[in-house]
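Have a look at the structure below before the remarks.
One protein chain omitted, others in place.
The block that comes next holds chain A.
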Amino acid sequence: MHKPSFLRDKLLPISTVVALLIAIWYIAAVFLNAPFERDTAARAGTEIAFSDLVGNTMAQERPVLPAPHQVVAEIWDTTVNRAITSKRSLVYHAWITLSATLLGFGIGAALGVLLAVGIVHNRAMDRSLMPWVIASQTIPILAIAPMIIVVLNAIGIAGLLPKALISTYLSFFPVVVGMVKGLRSPETIQLDLMHTYNASAAQTFWKLRWPSSMPYLFTSLKVAVAISLVGAIVGELPTGAVAGLGARLLAGSYYGQTVQIWAALFMAAALAAVLVMIVGFAHSAVLKRMGAKP
């Protein structure tokens, strides 16, 4: 048996893949941005040397595909070099999106757990609710998001909550499905044991069903938090591109600011990664407290 090593087991495989992706990205950037350079040269009636061509493709203002270092530079410029309160700061926009994500995730997780508890304990709810829960996810979120924003606006609710509700709409689903499975995961023998103790439904819930469902809960929360972020971004698109990562994406596409789009994309990806990681840490911490085999 080898001793586990961070360098060999984690860093090396991950960095290899990252290096490979960056290489492919650079090659793609050169290929995709080259036609513009050739056209420019042709219009000016000059020939462009290959080395100049490669250099130019990585320094365009509105490239088809910006080179990685351009995206990094943009992220650096809009995070470190701007005041956090500035509307040009990516941190400011990320925070707007994050707050809607977290609120929507919170409501979605709570709603999902409550629905699952109802579905597991009540046959009528099981029969009547589950099909609707599944049907809700067959509606494209892009179609329903503007409706939610418009309807809520009409009754005077604007700002954070409508966006959060779109996150909720997406994130409650994995929690319901995961928790229904989790709350039903105790084995017959464990339930029989509770029956022999003449335990009440509440006792069976808190002492058996709830602890049994923890691994399922955290697994579904990981999915839920990631799609909460997607929901918040989608929710920002129909608000007229005021603020948030979604607004940055929309504004970027209006004005052909591909570098800005990619920067916002990477910010969103990083945010999602951090959120999923936090849930993952909470997962391990809870399972450790519950005495799971290391």
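Throughout what follows, a contact is a pair of C-beta atoms (placed from the backbone, for glycine too) under 8 Å apart; a residue touches a chain by one contact, two chains touch by 3 or more; residues count from 1.
By our rule, contacts and distances are computed from a predicted model.
Peer 1: Going by UniProt, what is the name of the one chain that was not included in the view, given "Sulfonate ABC transporter ATP-binding protein", "Cysteine desulfurase", "histidine kinase" or "Cytochrome c oxidase subunit 3"?
Peer 2: "Sulfonate ABC transporter ATP-binding protein"
Peer 1: In the full complex, which of A:I75, A:A94, A:V113 or A:L208 touches the chain missing from this view?
Peer 2: Touching the chain that is not displayed is residue A:L208.
Peer 1: Pick out which of A:S51, A:T85, A:T138 or A:N198 touches the chain that's been left out of the picture.
Peer 2: A:N198
Peer 1: Which chain A residues would touch the chain omitted from the figure, given the whole complex?
Peer 2: Counting over the whole complex, chain A touches the hidden chain at residues 187, 189-190, 192-199, 203, 207-208, 211, 214, 290-293.
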